[in-house]
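Every protein chain of the complex appears in place save one, which is left out.
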Amino acid sequence: MKDMLASMRTPRGLFTVALLLVFALLPLLTEAFGQRYLLSVGTRIVIWSIAAVSLNMILGYGGLVSFGHAAFFGIGGYAVGILSANGLGSGWLQWPVAILASAAWAAVIGALSLRTRGVYFLMITLAFGQLVYYLGSGLEAYGGDDGLNISRSRFAGLIDLRDKASFYWLCLALLCATLWFCSRFAVSRFGLVLRGAKSNELRMTALGFPVFRYRLAAFVVSGAFGGLAGVLLANEGAYVSPAMMSWVKSGDLIVIVVLGGIGVLFGPLYGTVAFFALEELLKPGLDLLHKGWGEYWQVVFGPMLVLIALYARGGIDSLLGRRDG
Amino acid sequence: MDYLLIQMLNGLQLGLLMFLLAAGLTLTFGIMDLVNLAHGSLYMMGAYIAWTLIAWTDSFVLGALLALPATFALGVVVEAVVMRRLYARDHLDQVLATFGLILFFNELVRMIWGPAGKSIAVPAFLSHTVEILPGVPYPAYRFALIVVGVIVAVLLAWLVARTRLGMLIRAGASNRRMIAALGVNIELLFSLVFGLGAVFAGLAGLMAAPISSVKIGMGDDILILAFVIIVIGGIGSIKGAFVAAMIVGQIDIVGRAFLPDLLKTFMAPAAASSAAPAISQVLVYILMAGVLVWRPTGLFGQRS
Partner (left out) sequence: MVEPLLSTDRLVKRFGGLLATDNVSIEVRPGEIHALIGPNGAGKTTLVGQLTGTLAPDSGSVRFAGRDVTRLPTHARVRLGLARSFQITAVLREFTALDNVALAVQAHAGHSFRFLADARADRRLRDPARRGLESVGLGDRADTLAASLSHGEQRQLEIAMALAGDPKLLLLDEPMAGMGAEESQRMVGFLGALKGSRGMLLIEHDMDAVFALADRITVLVYGRAVATGTPDEIRAHPEVRQAYLGEDAA
C-alpha cells in the first residue's frame, strides 16, 4: 500500500491517476459541456483499451507478435450478432458464448501458429485473421460484406445497454477488471514463465518448462479478453461487419500497444488514448494551419508512427520517466 | 472445357501479377530481413503515377514506360529516408513504421488525386480478342499481361541466376553477413534491390489497372495475398514465390469460377455467387496454414 502511494507520486503515477480520473468522470463531463459525441468516442477508447490490454498479454509479456487480433473483435461481435438475429437476445447467453467462441478460436490458431517462429508467426496469425475476415464477409445470411444491424444484448432489469452512460460505465468496469487481471497475471507464476520464454525460450525449456503449452494458454486467455472487447464493440454500435476485423484493425491494435509501451500494464491505455486523441487533435490543428487540411491528418499521423518506431522505443511509457526493475 | 481453360488463363495471369508483387517483397524480406507492409503502397503508387503519365503523354505504352523509372526513384527515396534505418530493428518496429507509411501514402494519394478512383483504359491496340484455340476468344490485353508477366519472370530468373547482382542477392538471402564479408557496397546493393522491388510492384499495379481500377488502398489487401505467397514459397526464395503465386492464382480464380456451382447444390443461387469469392480467399489462407504446419519455413525456405 505504501509502495502504491509512493509510485503514485511519480510523473507516471500522476499521469495514470489523472487519466483514470478523467475516464471515471467522462459521462458527467460530457454531459456538463454538452459534448455527447465525446462520450461515444470515450466508450470506443475504453473498448479498444480492453482489446489492447489483451493483445499486450501475448505481445508485451509473451513477445509473440500476433497480427490477427482483430479476429477476436469479429468473433465476439458476430457471436452476439448471430444469436441476436436468431432471436436469442439475452446477454447471459450471448456473452459467455462469444467469449468461449473467441477462446476456442485462439486455441485452434494458437496450436497451429505457435509451431512457427518470428516472421512466419506474424504472417500465419495475419493469415488466420484474414480467414475469419473472409468467413465473415461470406456470411450472406448475416449481411455479408455489408454487415448486420443487431439489437443490443439484454440484461433484464439489471442494466439497459441502450443508455449511453450506463453502457460506458459497464465498459469501464470491465476495463478495470481486465487491467486488474493483467496486473496479477504479469507477476504470477504463469506470467513469469511467459516472460521468461520471451527473454530466452531455450533456457526456459532447459529448466523444464513446456513453453508451448504456456504460450498456448496465454493465447487462449488473451483471445477470451479480445472476444469480450468484440462483444462490447458490437453493442456499442448495435452493428457488426467484417470491417471490424480487417487486418488494418489488427495493425491498429499493434500500433496502439507499441505506441503506449509494450509489456507495461497501463501501456495499452496510454496507447489507445493517444491513438484516438491524435485524430481528434490533428484534424482541427491542421485546419487551423490551413482550411481543409484537417481532412488529410493521416499524412501527418503516418510519419509520426515512423518517427515513433525509429526514435521513441518504449513508447509513451518511456516518456514518463525511467522505470526501475 | 473452354470455360475451364479461360479461367485457368485468368488464374495464370493473376498468378504472374502476384509474382511481380511478391518478388520484390521476398527479396527485401530475405536479404534485408525487413517486414515491409508498405510494399502495397508502391503497387498503388505505380498505378497512380502511370495514370498521370498516360494522361500526360496520351499513350499507354509511353506512360507505362515512364512510370517504371519513376517508381524506381520513389523506391530508392523511401529506402534512403525510412527503410535503411529499419534493417537492424526488430520486426515490431518495422511493422509500426511501415504501417505508418501505408497511412501516409493512402492519404497522400487522396490529397493529390482525390478520393474517387481512376480508371486506365485498355490501350486501343489491345482492346480486341485473340483466339487462343480455334473458336476460343480471349481478351488481348489479358493475353498481353501473361506475355509480359512471363517475360519479366524469365528476366528476373536470369538476373538472379546469372548475373553478379543476382549472385549477391542469392548470397544475401541465405547469409546476410557473408555479403558484408565479400566487401560489397551493402548500402548500394540494398538500395538497388529495394528500387527493383518497387519497379516490379509498380509494374504489377499499372498492369492490373485496366482490368480492375486505380483506387486508394488498392495495395492493402493484395499486399496480404503477396505475403501469403512469399510465406508459402519460403521467405527469400524467388522460385518459391513463383510456385506459390501460380498456386494461389489458380485457387483464387478457379475457386471464384467454380465454387458458385458447387455451392448452389446446397445454397440459394444468389447467396452462393456472393459467398464464393470469400470462400476462395479462405481456401488460400487454409492452404498457407497447412503449408506452415507441414513445413514451418515454407516450401523452399531455409531450414533454421
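Assorted remarks:
A and B are the chain letters, set down in written order, and residue numbers restart from 1 in every chain.
Here is the rule we use: contacts are C-beta pairs under 8 Å (C-beta built on N, C-alpha and C of every residue); 3 or more make two chains touch, one makes a residue touch a chain.
Here the structure is a predicted model, which means the values were calculated and not measured.
Seen in the complete assembly, the chain not on display touches A.
When the full complex is taken into account, the listed residue touching the unshown chain is A:Val193, out of A:Val193, A:Ile256 or A:Leu282.
Among A:Ala141, A:Leu207 or A:Ala277, only A:Leu207 touches the chain left out of the display.
Interface residues of chain A facing the missing partner chain: 181, 184-185, 187-193, 195-196, 199-200, 202-211, 214, 217, 221, 325.
Please note the rule applied: only the chains that are shown with their structure count from here on.
Per-chain Cα centroids separate chain A from chain B by 31 Å.
Chain contact summary for the complex, chain A toward chain B: residues 59, 65, 67, 112, 115-120, 122-124, 126-128, 130-131, 134-135, 137-141, 144, 247-248, 251, 254-255, 258-259, 262, 296-299, 301-306, 308-310, 313. On chain B, the positions that touch chain A within their shared complex are 29, 35, 37, 82, 85-86, 89, 91-97, 99-108, 110-111, 220, 224, 227-228, 231, 235, 270-271, 274-275, 278-279, 281-282, 285-286, 288-289, 292-293, 296-298, 304.
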